[in-house]
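My questions all concern the structure below.
Moving on to chain A:
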Amino acid sequence: MAVFDLALCTLILLAALAAVAGPGLFRAVVFFVVYGVLIALAWVRLGAPDVALAEAAIGAGLTGVLLLGAVGRLSRAGADEPLTSRIDWPVALAAGLVGAMLVWAVLSLAPGPGLAPAVAEILPQTGVENPVTAVLLNLRAWDTLLESVVLLAALIGLWPLARGGAWQAAAGPVHHALPDGVLAGFGRLLPPVALLVGVYLVWAGAYQPGGAFQGGTVLAAAGVLCVMAGLVRAPGMAAPLWRLALVAGPGLFLALGVAGMAFGGFLLFPTALAKGMILAIEMVLTLSIAVTLALMVLGPPEGGGAQ
Partner candidate 1 sequence: MTALLPVAILLSSLIPAGVTFFLAQDSHRLRNTLSLGGATVKLALIVVMLVAVGQGASYEARLNLAPGLYLLLRIDALSLLFMTLSAVLWLLTTVYAIAYFGTKAELSRFFGFFSLCVGATTGLAMAGSLITFFLFFELLTLSTWPLVVHKQDAKSLAAGRSYLTFALPGSAALLLAIVWLESATGPVLFTEPPDLSVMPDSHLRIIFALFIAGLGVKAALVPLHGWLPGAMAAPAPVSALLHAVAVVKAGAFGIVRLVYDVFGIASVQDLGLGTPLALLASVTILWGSVRALQQGEIKKRLAFSTVSQVSYIVLGAALAGPYAAIGGLAHLVHQGLMKITLFFCAGIFDERAGAKRIEDLNGLGARMPVTSVCFSLGALGMIGLPPMAGFVSKVYLGLGGLQAGAPWVLGVLAASTLLNAAYFLPLLYRLWFLPAADAATGDERAPLLVAPAAITALASLAVGVFAASALSPLGWATLIVTREYLP
Partner candidate 2 sequence: MTPLIALLALPLAGALMAVAVPHRGARIAGVVVVASAGALIMLVAQWGIPHAAPGGWGAPLGIMLEADGLALAFMAMVLAVMAGVCATAAPMRELPTPFWPLALLAWAALNAIFVSRDLFNLYVGLELLTLAAVALVATGGDKALAAALRYLIFALTGSILYLAGVVLVYSAHGVLDVSLLAATLPAPTDRVAMGLMTAGLLIKTALFPFHVWLPPAHAAAPAPASAMLSALVPKASFVILLRLWFEAMPDAADDRLLTALAVLGALAVGHGGIMALRQTRLKQIIAYSTVAQIGYLFLVFPLAGGDGAAQPWAAGAWTGAVFQALSHGLAKAAMFLCAGLWIIAVGSDRLEDLRGLARGLPMTAMAFALAAITLMGLPPSGGFTAKYLMMTTAFASGQVVWALVLAGGGLLAAAYLYRPMGALFAREIPAFTPVPRYLQAVPLVLALLAVGMGVLSDGLYAFLQLGRPGTAEEGL
């Protein structure tokens, strides 16, 4: 296996190099997606399927779409990347030094079980069987709540960027796909499937790899595809229902967390009710995440105020 690991690592590094320093922005982004997939593979190899899923869906997939979209928009705006072919040696040296220190640190750390045994010990009380989900949604639920809000913050951060300040217009560029094109067909086919996969991922997350973020990502991908295919119009940011969808997840999370005060503490899920509460949160959160991610990928309205 060591050979596989080494090869994978080499490939990862090469892909990263191409993404970071390779010529051509488009190519770099493509290499970045490849890199993401390879990293996801590494996570599988490291026995972390939850992370692998997240990396594949979010790190490689969604980020890749985001970047690709940006490449397109940038080239449409005529904003090409300035050419830099030479290696910046001083920076390379400094980065190398930092890297060397990290490598030294990594090598001088003795591996240990960390908190895994402790988590395993209290797993039964968390209401879920997947330790990662247990950490995410129970042990460190406060992190996760904040994280879902971070996502929201990023989306709200896009609003002021709307062209002409029309932040309530439909998200993203105006798409004009052919009704009978490949994309359209794909678009018609995908949503039901994606919905299924997404919901499953969330459901499964409780006892095996998967979870709200991964599930939400899948749903979002489907939604974005539909919009790009021109099948549905991108939602306007101002539409009350959509906004409600955005905040429903974090809102419920917070509400249940505060409700936990009744059981003795903030974000406290009593063992008996934990599974139900977590699942409820995950379901609603998935919806919110999906909407958030979809709007994020579509980007701020570029219609210039045309509603």
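The definition used in the following text is that a contact is a pair of C-beta atoms (placed from the backbone, for glycine too) under 8 Å apart; a residue touches a chain by one contact, two chains touch by 3 or more; residues count from 1.
Inclusion criterion for the candidates: all candidates are chains of the complex that A comes from, given by their letters.
None of the values given here were measured: they were computed from a predicted structure.
Peer 1: Among 1 or 2, all from the same complex, single out the one that touches chain A.
Peer 2: The candidate that touches chain A in this complex is 2.
Peer 1: For chain A, which residues count as touching candidate 2 in their complex?
Peer 2: Of all residues in chain A, those touching candidate 2 are 101-102, 104-105, 108-109, 112, 114-115, 118-119, 122, 135, 138-143, 145-147, 149-150, 152-154, 156-161, 165, 167, 238, 240, 243-244, 246-247, 250-251, 254, 257-258, 260-261, 264-269.
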